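Please read through the structure below; I'll follow up with questions.
Excluded from the complex is one protein chain; the other protein chains are retained at their positions.
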Amino acid sequence: MKFFANFLVIPLAWLPLQAQVFTFTHEDMLKYTAQNPFERFADGRPKAPDAILEKVKGLSAEEVWAVLPGAGFRNQYEGNFRILHPNRKLVGRAVTAQFMPARPDVAGVMEADAKAKGLRDNGNQRVLDMLRPGDVLVVDLFGKIEEGTIVGDNLATYIYAITGTGLVVDGAIRDLEGIQPIDMSVYCRGVHPTPIRNVMLTGINVPVRIGGATVMPGDVVFGDSEGVYFIPPQVVKQVVDKADETHIHDQWTQEKIKTGKYKSTDIYPSPRDPALKKEYEEYKKRKLEEQK
Amino acid sequence: MKFFANFLVIPLAWLPLQAQVFTFTHEDMLKYTAQNPFERFADGRPKAPDAILEKVKGLSAEEVWAVLPGAGFRNQYEGNFRILHPNRKLVGRAVTAQFMPARPDVAGVMEADAKAKGLRDNGNQRVLDMLRPGDVLVVDLFGKIEEGTIVGDNLATYIYAITGTGLVVDGAIRDLEGIQPIDMSVYCRGVHPTPIRNVMLTGINVPVRIGGATVMPGDVVFGDSEGVYFIPPQVVKQVVDKADETHIHDQWTQEKIKTGKYKSTDIYPSPRDPALKKEYEEYKKRKLEEQK
Amino acid sequence: MKFFANFLVIPLAWLPLQAQVFTFTHEDMLKYTAQNPFERFADGRPKAPDAILEKVKGLSAEEVWAVLPGAGFRNQYEGNFRILHPNRKLVGRAVTAQFMPARPDVAGVMEADAKAKGLRDNGNQRVLDMLRPGDVLVVDLFGKIEEGTIVGDNLATYIYAITGTGLVVDGAIRDLEGIQPIDMSVYCRGVHPTPIRNVMLTGINVPVRIGGATVMPGDVVFGDSEGVYFIPPQVVKQVVDKADETHIHDQWTQEKIKTGKYKSTDIYPSPRDPALKKEYEEYKKRKLEEQK
Amino acid sequence: MKFFANFLVIPLAWLPLQAQVFTFTHEDMLKYTAQNPFERFADGRPKAPDAILEKVKGLSAEEVWAVLPGAGFRNQYEGNFRILHPNRKLVGRAVTAQFMPARPDVAGVMEADAKAKGLRDNGNQRVLDMLRPGDVLVVDLFGKIEEGTIVGDNLATYIYAITGTGLVVDGAIRDLEGIQPIDMSVYCRGVHPTPIRNVMLTGINVPVRIGGATVMPGDVVFGDSEGVYFIPPQVVKQVVDKADETHIHDQWTQEKIKTGKYKSTDIYPSPRDPALKKEYEEYKKRKLEEQK
Amino acid sequence: MKFFANFLVIPLAWLPLQAQVFTFTHEDMLKYTAQNPFERFADGRPKAPDAILEKVKGLSAEEVWAVLPGAGFRNQYEGNFRILHPNRKLVGRAVTAQFMPARPDVAGVMEADAKAKGLRDNGNQRVLDMLRPGDVLVVDLFGKIEEGTIVGDNLATYIYAITGTGLVVDGAIRDLEGIQPIDMSVYCRGVHPTPIRNVMLTGINVPVRIGGATVMPGDVVFGDSEGVYFIPPQVVKQVVDKADETHIHDQWTQEKIKTGKYKSTDIYPSPRDPALKKEYEEYKKRKLEEQK
Partner (left out) sequence: MKFFANFLVIPLAWLPLQAQVFTFTHEDMLKYTAQNPFERFADGRPKAPDAILEKVKGLSAEEVWAVLPGAGFRNQYEGNFRILHPNRKLVGRAVTAQFMPARPDVAGVMEADAKAKGLRDNGNQRVLDMLRPGDVLVVDLFGKIEEGTIVGDNLATYIYAITGTGLVVDGAIRDLEGIQPIDMSVYCRGVHPTPIRNVMLTGINVPVRIGGATVMPGDVVFGDSEGVYFIPPQVVKQVVDKADETHIHDQWTQEKIKTGKYKSTDIYPSPRDPALKKEYEEYKKRKLEEQK
């Protein structure tokens, strides 16, 4: 597979064993992502196909935005990140994790659960063990910077080796200089030398909040140099299709603009002159046919 | 019952019907609050007795803090609120609610669920219908101010009429001038004229985050003019007991200080002079005995 | 007139001489406030009648908000003020002033203009000289605190003596302790000891921006303990009329709520039970008739 | 003309038709920019010559600052921008635009005005139609980010195609990834995917405020990697002349410093030793002569 | 002595033993406060007389500000405090303390020093032991809120019992509800339940910085509902004298204003009409004579 060709050896069997206070059963996952038009992973998480993800990599933010609010999704964007490698698009399927400030009573129950299921005790890492190629880890660490560092360079290496994508964290990372050379997209709120502490992992693959956005497991993550969009799988195709038309419109418009012959309102958002309008319609028709 | 004597007529039967993406079953509630030493409500939520709540009303923040971190609970305080009636202590049992930014796919499933269960469609109010006397509604609205107003004066009247306590919201309220005259403790982040919008109610009586604190249903809420503490039921008795001793210490210390005979380090945190030390120990012993 | 009965002696003749870079001619004023249903001042500024202002003093923020966005006015509210005397409603007709960071070329032209018109050289005070009873001075000082103090206690005394109302300034005031005892509503962003400096008065009675709100001369200002609303004169009557109905609704609803017999969704926003609904409709009809 | 040689075809006839609440007549423009020593455009806006603009491109911020406050202009700098292409100096003649939060009564009058003058209805773009080669659009969008995006990639392409310079906006832009590849200087406060909304264009080529700076139409804009200076045309020549001397001083000083023979106070701000002082004076004299 | 009459018993002998990294010798104190016109304490700290402090209590912020910048003191004011009892003027002689983030090497040396001098080990309290009647403790805790709480209710009681004044801390306090009932002026940045930790006391009675102000030991502290002024002893008399004149001016001006007969520029800052001017001059002369 082209997408992750450089990662040949992939762990084969995951047991989606979880021990978090918020857990989706297979049934929950199907119910809350019922509009997913694609295949699913064993645990029910939507699996947008690699071919679609490839197309998403060619989108612009404008093209994503052109569809989402109109489809009723007004809360799928978040900005204000510190971005590593902003020019490397981040695209993949969301695996979500939620942390909360630790309290020993709740954390104790989760740890006992984990022990009973034979999981290792290092709770914060459990979600990393579930990652697969093409996944993007999306972590709600409630904006914590000091002692809110989801990974350092070792675990960042792990994430990239397994997923080939990157990381979105409403929190921080450690070891910036060790992570920077990995060619991995990271969207975080800050960098701090302290290790993660005083938090508990309360949810895996449940809805999480990243700033003003609600992210579902299986959402198609699209990160560019502005911020991150979380595209519900059921609208991905619509986004990709409409983008073709937007591409054509913008290309024609900008060519016209560059001639210097027009005022901005002559051409944008649509040509004013009937002859120009006709010229554009024919251009669009021809281009759309070429793309088929 | 003295505590809510002025609210005679109480709705009798609640059906804890819920339709949220995050829901605790009765079993979950028992498991995650297993250390609760008190009775429980029908849905399993810990029910600290009224007599204990009365004692908690007499505590100071210092006395609460004196126990919590030592017992491993370092994340049970949150400040930075706008407080209505800061001099009226807010004490009660937490009923928690979590909101997230709305997305139609998830909200649609919850609304369908609610309809199937015969619940009214006005989702945001569902949690209000569950309140009982002595409850304190604790709402995670992720700091939203504009269109993040959990109640206006009508519903604030409702909350106070039913609970006799108040409200903690990591979000806003509407109709400040209508709410102010109600003698009700309110801890919010702001006030805004807009009605609540563009959010969905995702959890009732599950763990919620209020700033840096994690709140469990049934926690004993303690609000004073500084901020709010969420005391796990299993440590409430320890807090109350230790407070007696702190009271005695502070009373003795401040009396000594007011004589003007001592430097601060002679007396505080404990008397330096052996004779004084002895005097204090005897005073404490006597007072503790008086209190029995 | 009851409203300002305690200010007997009023200066009689204003010459609306202006020397600002932004000035409305009489014609401009008529054109941009063409929907004003009321009388006008000599310079064309809308003059909402005292009787209406009296009614506005009885409104709540909720009642103002209930009309404005629906009438297309979504930007007429601003909060985040430091408020002196928050429980004293601020109601009056807006006189607007705009300041900008000083530059000697522009300021020089304005000063020369003023001199030619026989105006005194202390530019910042010119707008004060134009105030009349019932006016509310609304000043855009672009959030400046240090050296952004529109008045100290002497000029605050002046404003109150003339207008009997108060002041809204997106900037600061001086001499808090001298102003506090004046029973005058003040909405400012801060308090600073420095006198105003390094700014120039660029507009009087033109549209100004106060945070996220656009204010026109003659708008009806309504300030309560939340913030300030700037109500265009053409919607004031609609606001006042609708408020009566809201009053009735809230009174009935809160009485029902206080019985403790209902869940919140039984009663709010409207009664669910047909019998209750009917009861409410009859109550409303009766009350509306009583008010006529 | 070398400056914009790559933009061959230029629209020929602008009608400076305007329909904004704040408009400068030709007379106003002459009056408020009376000290302009250069030619003017048809609408009276000062037109600093291309030759001067070329020289300004060689300045440093220090050299600009060295003159402005001393000439009484203390409010001509603004920083805290997000800058695209910070190493590409932005130099040109200011075309100013002011937006305010929309209100339908005021916006309606302006739209009717525009219609009467045969202008297209897309108000926000009107100012773009007025741009000419060498202009820099300077937009007051009062710091609005969400729904405060003055241009996306299509209109950014337009601005650059016409002006060959860039953009200063106290607001946001859209389509960062489409704008970044255009080799165009942009100074904005943020980036957001939403289109511009809920604002109205209230002024073109009038004084506008960008943060703490007041900008006049025809000011010479100078943007570097720190921020933006708005240089009144009447002091541009003084700035350019003084810069030559500063260049000489800094070159000599830094050469001396690099020898490592001197303490900082021996050399800076001026040489302490009389012999060194003399050496410097002779160096300066020689260099100034060479430059003639 | 009237000023502290209710604190009869005062500790008699202080040994100004210090063990801080920054310490003023008696000689340093004399040198850096050489312009002090008043008596001094044993350690050299200026001792503005009680009679002067009484007069300072009658000042307004405006009157303090009227002198300081003109005398070259532009950095003696700090605002942005949370103030307890804002209407109770805070006046007294500054005792300064500086804290820094702890490091064990430096703290260790100071503790060893203290031990060698027989001082108690609780370093943070050492400065409290030095307080005397009429002192105001001024503490630089670099804005630390969490674990930056200089006192709780026991030590606040101590401060007030000894000094009869209050506290200024660029940091926090604990036990708000225990401190509030003490009738003591407190200027702090916040309130937090955590005890002070992770800091070291590095200076006593040396220059300290409180926000943008530099405070010297012996400065006369003046706190009102706006903020705090630190008045160097050498200008206190000038402030008090000038205040008398300002009082007269404001009284006359405000009386005139309240007649409603004048425009603001007729009267303020000084009367325009020659007859009025003369009237004022005579009034002032008479009043000043009365005060002698």
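A, B, C, D and E label the chains in the order they appear, each numbered from 1.
Basically, a residue touches a chain if its C-beta (ideal position, glycine included) is under 8 Å from a C-beta of that chain, and two chains touch if they have at least 3 such contacts.
In this text, all values refer to a predicted model and were calculated from it rather than measured experimentally.
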- Note on the structure: Omitted chain touches shown chains A, D, E
- Task: For the chain that's not shown, point to the residue among D:Y77, D:F99 or D:Y280 touching it.
- Result: D:Y77
- Note on the structure: Among E:V206, E:V221, E:A243 or E:I267, contact with the omitted chain is made only by E:V206
- For chain A, which residues touch the unseen chain? 7-11, 119-120, 122, 125-126, 128-129, 152-155, 157-158, 161-162, 174-178, 180, 190-194
- Note on the structure: Against the hidden chain, chain E presents residues 21-22, 28, 31-35, 71-76, 100-106, 109, 142, 198, 202, 206-207, 209, 212-214, 216, 232, 234
- Query: In the full complex, which residues of chain D touch the absent chain?
  - Reply: 60-62, 64-65, 77, 79, 224-227, 229, 250, 253-254, 257-265, 267-269, 272
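Please note the rule applied: only the chains that are shown with their structure count from here on.
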- Shared interface partners, meaning chains that touch chain A and chain D: none
- Item | Chain located farthest away, centre of chain B as origin (C-alpha) | D
- Message: Test of understanding: which option in C-D, A-B or B-E shares over half of the contact pairs of B-C, residue numbers taken as the match?
- Response: B-E
- Task: Find the most central chain, measuring centrality by the gap between its CA centroid and the centroid of all protein CA atoms shown.
- Result: C
- Item | Of all other chains, the one whose Cα centre sits farthest from chain E | A
- Query: Where the CA atoms of chain A average out and where those of chain C average out, how many Å apart are those spots?
  - Reply: 46
- Task: Enumerate the residues of chain B that touch no fewer than two other chains.
- Result: none
- Message: So with touch defined the way it is at the top, what topology do the chains form here? Options are line, ring, star, complete, other.
- Response: other
- Item | Pairwise chain contacts under the document criterion | A-B, A-D, B-C, B-E, C-D, C-E
